[in-house]
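Complex shown without one protein chain; remaining protein chains in place.
And then subunit A:
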Amino acid sequence: MTAIDLGLPRLGGLDGVPTTDEKQTAKDFTSDQEVRWCPGCGDYAILAAVRQFMPSLGVKRENTVFVSGIGCSSRFPYYMNTYGMHSIHGRAPAIATGLAVSRPDLSVWVVTGDGDALSIGGNHLIHALRRNVNLKILLFNNRIYGLTKGQYSPTSEQGKITKSTPYGSVDYPFNPVSLALGAEATFVGRALDSDRASLTAVLKAAAEHRGTALVEIFQDCPIFNDGSFDLLRKPDTKDQRLISVTHGEPIRFGPPLDDGKGAYAVVREGFGLGIAKADEVDEADIVVHDQTDHNLAFALSRLSDQDLNHTVVGIFRSVERPTYDDAVRAQVEQAKKDKPADLQALLNGQDTWTVVG
């Protein structure tokens, strides 16, 4: 890929957004609306994490906007004491694009779900990622339609029995991280709703990334898809399955060996990746995570599918690429410099004639 140098300065995700020195707390970000998700819903954990993490960004609350689509997750903006819009099904990335392009002084967050982002809104999602608009997209993936009371979603596993698939779903699911990487996303991360520390770390990195950041959050829907991510939560299974990656570090997971690192390692295998016992391979063969390596990110996303066999969490990819909104604004600013905004001259055009009375 040839990068076009648009002559734009290197910026962080929050550059241009007014900051505050005032101490903010989770409470400041809590609106007066009663939270109405089902008891035990994973959304509560995510909401709590976001409310607690927002003050650490140090930006003004009034310059923070949450835009959502439709679905259980999309109620999220009502519960944040920021500006917010609960829009229509699937369209939040498009609406947020208009807002982010026209207002560089805002920190714009999209909250969406697997149905909202990947089914009805798939087109807007991939184009936001491709353009690299300075948006943070939180995709709550519970692999089910909750708000409409339990139909399979584009991330549900094949064979899933739901109200609309009593004989089992024959649909093949998306892998949201693979999809985002295929759509040229510059930042892709994943976290578990219940893992506050790693969720916060990914969110913070996303906030600081200039461009579209997609964060897939595995979220439990105890009502219609109970325990769907239990394999990644339960102590007896999670060790073999949950692979947390950190840029620059060898990818090891599982119960620690004597060196303090996990008993399993991710190694290269053909064109992809495989899993080996860490003490049975040469250290040089263990993959060191590089968040700028597109191929590695994709291979990591393919380590497991719906079976959650080996599930990577953390930051898959984070690279710099000029953002769409910066480029659009730069063109407007340049045009303003180059040419006076003479409306009368515009209306007159090249060929006028005068009629005298």
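Just so it is clear, a contact is a pair of C-beta atoms (placed from the backbone, for glycine too) under 8 Å apart; a residue touches a chain by one contact, two chains touch by 3 or more; residues count from 1.
In the analysis below, contacts and distances are computed from a predicted model.
Within the choices "Phosphate transport system permease protein PstA", "FAD-binding protein", "2-oxoglutarate ferredoxin oxidoreductase subunit alpha" or "Phenylpropionate dioxygenase, large terminal subunit", the name that UniProt assigns to the complex's undisplayed chain is "2-oxoglutarate ferredoxin oxidoreductase subunit alpha". Considering the whole complex, the residue from A:L11, A:V35, A:A48 or A:I88 that touches the absent chain is A:I88. Across A:A96, A:V177, A:A207 or A:C221, the single residue that touches the chain missing here is A:A96.
The chain not displayed touches subunit A at residues 18, 31, 33, 60-65, 67, 70, 77-78, 80-88, 91, 94-103, 105-106, 123-124, 127, 328-329, 331-332, 334-336, 338-341, 343-344, 346-349, 351-357.
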